[in-house]
Structure formats: structure tokens, C-alpha cells
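Apart from one protein chain that is not included, each protein chain of the complex appears where it belongs.
Showing chain A:
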Amino acid sequence: MSGNMNLTLKVWRQKNDKTRGKFITYQANGISPDMSFLEMLDVVNEGLVRKGEDPIHFDHDCREGICGMCSLHINGRPHGPKQGTTTCQLHMRSFHDGQTIVIEPWRAAAFPVIKDLAVDRTAFDRIQQAGGYVNVNTGGVPDANGIPIPKVVADEAFESATCIGCGACVAACKNASAMLFVSAKISQYALLPQGQTERYSRAQAMVAQMDTEGFGSCTNTGACEAECPVGIKLTNIARMNREYLTAKLFKEEEAH
């Protein structure tokens, strides 16, 4: 079933990280309002392939809003015009017939473009590798109910843990800061009893890696929170700053 929306797309095309990119204009005709944004791009790509033109490359996988692989800056906003949603869950009914849509990759020095709209977000992985875990081996752990956690604490930790690692916070930030992402992980462990033993070394290691990756600083604008598809709160950043400051003032053993 095709639809009746006709759109003009201005899409960032870039062969690889060594070449300069530019905007190319495409017409997307007969688009149904029931299509997701990525399905609209699928339709455009099928048309390109039929004409023998290289399809527009973009990252995507689950198309359910949970894997965090899809990205796209749509008309200047990460994940498009709707609040609290990823690009894969954005539908064409959020646009109108005749509209021009500008589609860009995440723009950040720490997220180099791989091709077209796909960027390299492995900096996020490296930050997690620096300390985003509890040092515990498989086996030899206490019974799950041996670690009671007040429900309010568990719920708050869960709110931080829902971050999908998409990078919209970085893309939204004028400084390309990764503070919201990093603080969400630090908060999850800072809140839970399991995370206490390495609380401060973790904060230092992750922040150091964040800086090494070349993300910018936080100037408390709040664009990250406004654009986060899963509603990660700015209070995480406040908590991270406190963790980091405490870590700098005291050694791990003195801080507890």
C-alpha cells in the first residue's frame, strides 16, 4: 500500500571518513503516513538501487526503539521532531505532504562518519570498558535475595540503566558532550549496593576515558535531556559530578 505524501529529502552523502560529504536532494513520492521514518528511507533506497545508484547507508537494527543503533539528525533534531522516541519509532504522519526533510548523521568529532549517515560510536564502548561494570566473576556470588535493595533505589537505578547508548545526547549538545551517557552508567552503579566498592575509581576511569575520546564539556544547557529518546535525566550529571569530585578529593579507601 503506497500513500499520498510527497516529500523532498536533503540527505548527507559521504563515501567514507576520508572524503568530504555533501547534501544530495531526493524526491520521496507516494509515502504512506503509516510508514516509519526508516521504512520511508527503505522505499527511497529501493528506488535508488533500481536506478543503479548506491543506496543511502544508515545504521539500524531492532526497529523497536531499544537497541540504540539507529540515529539520524532530522531537521536539526536527533531522532526527529517527536519527544521521547527513536528514529525507528518515528512515523511519517509526524510530517506533512510537501515537506522538505534534512537528514544528517550525528555531528561530533568523537563520532566520525563511516559512510553517509552511519557514524562510529565505539568511543561509547571504550568509556564503558574503562569501568562501566562491577568486578565480579561468574559463579561464587551470593543468593540474589541476599542483597536486598529498597524499591525506590532499585527503581531509580533502573531509570538510569535504561539508556540505550544511541548518542543522541552527544548529537544534541552544542559541545558534543557525552556527560548524560556517562553519568547514566555511573549513576546506576553509584545507587546500587553492588557498585559501592569501586564507586570512585569507576567515576574517575570513565570520566578520564570520556575526555580522552574528545567529547566536549558540559555547560548545563540541557539539550541532551530534551532529546534523549528514553528520558535520561540531568540529575544523573549532577550525581556524576559529585562522584567525580569526591573521588578527586579522597582516595577510594578514604571516601567510603
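The rule is short, and it goes like this: a contact is a pair of C-beta atoms (placed from the backbone, for glycine too) under 8 Å apart; a residue touches a chain by one contact, two chains touch by 3 or more; residues count from 1.
Convention: contacts and distances are computed from a predicted model.
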### Query
Name the chain not shown, per its UniProt record: "Rod shape-determining protein MreD", "Sporulation lipoprotein YhcN/YlaJ", "Secreted protein" or "succinate dehydrogenase"?
"succinate dehydrogenase"
### Message
For a quick check of understanding: of A:T85, A:Q99 or A:S201, which residue touches the chain that isn't displayed?
### Response
A:T85
### Message
Among A:T8, A:N29, A:Q128 or A:N175, which one touches the chain that has been omitted from the display?
### Response
A:Q128
#### Entry: Touch criterion as defined above, residue of A:L9, A:M35, A:I103 or A:A203 at the omitted chain
A:M35
### Query
Which chain A residues would touch the chain omitted from the figure, given the whole complex?
1-2, 15-16, 32-36, 38-40, 42-43, 46, 49-50, 52-55, 57, 59-64, 66-69, 85, 89, 91, 93, 114-115, 118, 120-122, 124-125, 128-139, 141-145, 147-151, 154-155, 157-158, 161-162, 164-165, 188-189, 192, 194-195
